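Take this structure, written in structure tokens, and hold onto it; I'll ask about it next.
A single protein chain has been omitted; all remaining protein chains appear in their positions.
Coming up: subunit A.
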Amino acid sequence: MTHIFLMTDTITEGYIILITGLSIVFSGLLLLTLFFKFAMPVMLYVYKIITKGPDKKIKEISPKVNDQFTGEIAAAISAAIHMYLNSQHDHENAILTIKQARKMYSPWSSKIYSAYRNRL
């Protein structure tokens, strides 16, 4: 890299670096702050609109489309969901694990070697 302030003495150059350096650090982190304060929510909102389309407001939802949907139906659906969520423990796992009690022979686990270990 090139030396920029070769002409001035070191202390002056020090002050120049002090001021510019501090302001760059501040502006850098300020930029980050501003981005996450303002730009990020906008970005997230735009992303949401792109992927899902804008949320409908309550007054935009026409009651005429949904006049078949009465409170009774809603109650029935919620009761069904409630029962489904609370009755899951009825379906128990049908597969039972049976552990083999007798191990297959293997020289690695053979008792005979540990019994005569001291005989070389």
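Simple rule for what comes next: contacts are C-beta pairs under 8 Å (C-beta built on N, C-alpha and C of every residue); 3 or more make two chains touch, one makes a residue touch a chain; residues count from 1.
By our rule, contacts and distances are computed from a predicted model.
The unshown chain of the complex is recorded in UniProt as "Oxaloacetate decarboxylase beta subunit", chosen from "Amino acid ABC transporter permease", "Stage III sporulation protein AA", "Iron complex transport system ATP-binding protein" or "Oxaloacetate decarboxylase beta subunit".
The residue from A:L22, A:I49 or A:A75 that touches the chain not shown here is A:L22.
Mapped onto subunit A, the interface with the missing chain covers residues 1, 3-4, 6, 10-11, 13-15, 17-18, 20-22, 24-37, 40, 43-44, 47, 118, 120.
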